[in-house]
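Now for chain A:
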Amino acid sequence: MSWKLDSDRPIHTQLQEILQTQIASGALPPGSKMKSVRELATEAGVNPNTMQRAFAELERLNLIRTERTAGRFVTEDAARIAVAKDEIAMAQLELFRKKMKQLGFEKKEIVDFVRSKWEEEEDG
Partner candidate 1 sequence: MAELLRTEHLVKVYDNMSMPALDDITLTIPTGRIVGLLGPNGSGKTTLIKLINGLLQPTSGSVLIEGNRPGPVSKAVVSYLPDRFCLPGDRTAEELMQFYADFYADFDRERAETMLGSLQIERTARIKGLSKGTKEKLQLIMAMSRRARLYVLDEPIAGVDPAARDYILKTIISNYQPDASILLSTHLISDVENILDDVIFIRNGRILLCSSVEKIREEQGKSLDAYFREVFAC
Partner candidate 2 sequence: MLGRLMKYEWKYIWKKLLIFAGVLLAATGIGLVSTGLIGKLHEQDEFAAFAIGMLGFMFYYTLIMGASIGMSVIVAIRFYKSVYGEEGYVTHTLPVSGREILWSHVLVNGFAVFSVGLIMQISLSLIMNDFFRGIFDTATLPGLGGVGNNGNIYAQMLGLSGVGAWVVIVLYLAIGTLCSVMMIYASVVLGQKWKKHKVFGAVVSYILINGSMVLLSWIILIPFMIRTIMGGDFFADGPSNITGGFLWIALAIDLLYGVIMYLIVDHGLTKRLNLE
């Protein structure tokens, strides 16, 4: 897992995004135990307090839960995970839409573009 972090944005936000994506995609399976804050912080090369802050936010969003002695676990709530996946995908879509508009594409053109390029990729 690569932790590519941008120093000019708050790190805790980025950590949160990365973990959220992993949960949404199933890379961190539902109900699975998460590595400790310290371990992940060492892996990511960040301050444990910053990682802790990301964890706290994920907990607030009900994506992970803490069991006092056992540790931290990914939620088993499939619906919640699906929502998270959807939200992340939406955010990407917005970015894409904005960029395409910047390039001068109209809505129908965008859809056609995507369809043709996608199919091209599948055939080729």
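The criterion applied here is as follows: a residue touches a chain if its C-beta (ideal position, glycine included) is under 8 Å from a C-beta of that chain, and two chains touch if they have at least 3 such contacts; residues count from 1.
A quick word on the picks: all candidates are chains of the complex that A comes from, given by their letters.
What you see is a predicted model, and the numbers here were worked out from it, not measured in a lab.
Candidate 1 is the one, among 1 or 2, that touches chain A in this complex. Considering their complex, residues 5-12, 38, 41-42, 44-50, 53 of chain A touch candidate 1.
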